[in-house]
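Only one protein chain is missing; all other protein chains are in place.
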Amino acid sequence: MSNLFRFGVSLEKELLEKFDKLINERNYPNRSEAFRDLIRQELVKEEWREGKEVAGAITLIYNHHKRELLDKLTDIQHDFQKIVLSTQHIHLDHNNCLEIIAVKGNPKEVKKLSDTLRSIKGVKHGTLSMSSTGRDII
Amino acid sequence: MSNLFRFGVSLEKELLEKFDKLINERNYPNRSEAFRDLIRQELVKEEWREGKEVAGAITLIYNHHKRELLDKLTDIQHDFQKIVLSTQHIHLDHNNCLEIIAVKGNPKEVKKLSDTLRSIKGVKHGTLSMSSTGRDII
Amino acid sequence: MSNLFRFGVSLEKELLEKFDKLINERNYPNRSEAFRDLIRQELVKEEWREGKEVAGAITLIYNHHKRELLDKLTDIQHDFQKIVLSTQHIHLDHNNCLEIIAVKGNPKEVKKLSDTLRSIKGVKHGTLSMSSTGRDII
Partner (left out) sequence: MSNLFRFGVSLEKELLEKFDKLINERNYPNRSEAFRDLIRQELVKEEWREGKEVAGAITLIYNHHKRELLDKLTDIQHDFQKIVLSTQHIHLDHNNCLEIIAVKGNPKEVKKLSDTLRSIKGVKHGTLSMSSTGRDII
């Protein structure tokens, strides 16, 4: 990588100490790699704000014995077929399922799918991982 | 469900309006279901704080052409074999991969795995979805 | 299902006994359902012969420590991006991986992808599950 550009950064001592603690806890090889990650995180947030194409994952925890829950979850995913890439299903115990839905598409639609799935009665917990297609992230 | 308990809640008009707007946007069937979700979210956060067993998903975006990146990612996942349930891999385009790792185990170890994977040079973006095994969530 | 059509079938006693044994072993609810499955299997085989669009899964077992094996497997999957839907990766033990690739597309290309992956040095075992998109199977 010959196009690396080097520059100085000034930080308050206390802030730098906290940053270094974080770097250490998170196993970053050096400060530059940690800075890169902070910048990339902001770029991904922008992608979600600006309505570009994004990628991510929706996680759901539910009790599969709840009446009609499975039918509803699957029907909705088929309605959003354009943005659902594939779904991973883990049988956590006799009752509880972890479902992870890989998604790609318009951020508004992805959020709508996530909100719709999470608000179904019987879904115990849901998260939306907002990530990127990686195309515009260096 | 015969064990439903009904009680009153007082909210400032403005706060209630914002809450109702949220409920509407997120397609909740009613205020009670939305309240349930808020409480469940706090229970899950507690599980991550208290060191109980948790479940979740780690997402990674990376360019698979980066030298030795795939070997590193796979080696680390094998080192954390006890908490890695299965991994879903999506080929987003010729360069970019979306990898979603389903995890279950001690929250500290899950966070350590997530931090270790995300800090590897070549990983463009990473997220950790902190969810639950569902056992203690009603 | 009002469009069920009922008809008689003659079978040699010995053949019928073997068929009933099979039905019993495989938990079919009755002979008709078992017959339906036999017919559907032939329809799927036809789809693979006639060059229609098919779906299926490729499984691979390999030792991820083999030099450059992961890079080769991922490069090839990206080259066949149009037919690879998503890939599931299970860490069986410290050395061995089970990779399951969900595929959809032209049967010739699916077979070519399967053959190419399975013939890579370091892949211990591979299978191709030839299934269907389900569109023309009743």
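The first chain written gets the first letter, and so on, giving A, B and C; residue counts start at 1 in each chain.
The rule we apply is simple: contacts are C-beta pairs under 8 Å (C-beta built on N, C-alpha and C of every residue); 3 or more make two chains touch, one makes a residue touch a chain.
Just so you know, these numbers come straight off a predicted model, no measurement behind them.
Novice: In the whole complex, not just what's shown, which of B:Leu85, B:Ile120 or B:Ile137 touches the removed chain?
Specialist: B:Leu85
Novice: Considering the entire assembly, which residues of chain B contact the chain that has been omitted?
Specialist: Within chain B, the residues touching the omitted chain are 85-86, 88, 102.
Novice: Suppose we count only contacts with the excluded chain; which residues of chain A make the list?
Specialist: 64, 70-71, 74-75, 77-78, 81, 84, 86-91, 93-95, 97
Novice: What residue numbers in chain C mark contact with the hidden partner chain?
Specialist: Its contact residues with the unshown chain are 25-29, 33-34, 37, 40-41, 44, 55-57, 59, 61-63, 85-86, 88, 90, 92-93, 95-98, 100, 102, 104, 115-116, 118-119, 121, 124-135, 137-138.
Convention: only the chains that are shown with their structure count from here on.
Novice: Over half shared numbers or under half: where do the identical copies chain B and chain C land at their interface, same or different?
Specialist: same
Novice: Expressed in ° and rounded to a multiple of 5, what is the rotation angle of the C-alpha superposition of chain A on chain C?
Specialist: 180
Novice: Taking each chain's centre as its mean C-alpha position, how far apart are chain A and chain B in Å?
Specialist: Those two chain centres are 8 Å apart.
Novice: Can you work out the whole-Å distance between the CA centroids of chain B and chain C?
Specialist: 32
Novice: Residues touching two or more other chains, restricted to chain A: which are they?
Specialist: Residues 85-86, 88, 102 of chain A touch two or more partner chains.
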